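Here the structure comes first, spelled out in structure tokens, and everything after it is commentary.
A protein chain is absent from this complex, but the other protein chains hold their places.
Here is chain A:
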Amino acid sequence: MRSCRRRKQISIAKMAEEKQESSQGEVEGVNCLAYDEAIIAQQDRIQQEIANSNPLVSDRQDFAVLQREYAEDDTVYQLKIKDLHKKYSYIRKTRPDGNCFYRAFGFAHLESLLDDSKELQKFKAVATKSKHDLVNEGFTEFTIEDFHNTFMDLIELCEKQPSLQELLNSFNDQNVSDYVVVYLRLLTSGYLQREFGFFQHFIEGGRSVKEFCQQEVEPMSKESDHIHIIALAQALDVSILVEYMDRGEGGTVNHHVFPEGGDPRIFLLYRPGHYDILYK
């Protein structure tokens, strides 16, 4: 009798314990979910904040703007900006949303073609053909079509020799601008995968070129590195010069031309994590 009662007590204690455990699990689960959603919400808020204070592509600004971004006694950057100023006079900023390289490239290139119809026709031919290359590689036609069409629409807009403001407006229309970014990402991905034998050696983390493209190239807001720039420059047969400005000592800014030995028409300024457009 006594032992029986004891057993009962133990089982009740056990049940209580179990109950506690499960309710704890539930709380953890809810927390985890709340945490997940909170992170997403916060990311959205940060994006929104960035969006409110930075247009997708800004007006062309005087170099003094760049100077004012850094403290006067920040000698490393002030010296480097002075060094850059010898070569360039203006800067055009892009929104730091992870797509800045593609947006800066897209805008700068089309802008440079506004008064060069011969190059524009050459570029149009390359761009027109690029969709077939992607479809042949296995990209689904009806999904990439919209992005390609938007890209071609912009090129056709340039053919009509619009005002610079018109082009700028298009690049500041989120829908148009993002579709152009998507298409440039697809072109980059397509070229990397076509030339996977070469690019395989430059990919970190034991990933295949395809995996790299799925994770680092095609999703929006994934930042660009050398490998992306090389691929896009070669895919569209456009030469890009990038000035690299960081906290390294030396007082001068190094630059790099993609692909090597090209005659660049586009000049970009790279500061860790971000690309803007430079003008002579």
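By definition in this document, contacts are C-beta pairs under 8 Å (C-beta built on N, C-alpha and C of every residue); 3 or more make two chains touch, one makes a residue touch a chain; residues count from 1.
Convention: contacts and distances are computed from a predicted model.
**Q** Write down which listed name, "N-acetyltransferase domain-containing protein", "Large ribosomal subunit protein mL66", "Ubiquitin-conjugating enzyme E2 J1" or "Ribonuclease P protein subunit", is the UniProt protein name of the chain that is not shown.
**A** So, among "N-acetyltransferase domain-containing protein", "Large ribosomal subunit protein mL66", "Ubiquitin-conjugating enzyme E2 J1" or "Ribonuclease P protein subunit", the name matching the hidden chain's UniProt entry is "Ubiquitin-conjugating enzyme E2 J1".
**Q** Just name the one of A:V57, A:L120, A:L167 or A:V182 that touches the chain not displayed here.
**A** Only one of A:V57, A:L120, A:L167 or A:V182 touches the chain omitted from view, namely A:V182.
**Q** Tell me which of A:S53, A:T140 or A:Q165 is the one touching the absent chain.
**A** If we include the chain that is not displayed, A:T140 is the one touching it.
**Q** Please output the residues of chain A touching the missing chain, sorted low to high.
**A** Residues 18, 21-22, 24-26, 28-33, 35-37, 40, 139-140, 142-147, 175, 178-179, 182, 186, 210-211, 214-215, 218-221 of chain A touch the chain that is not shown.
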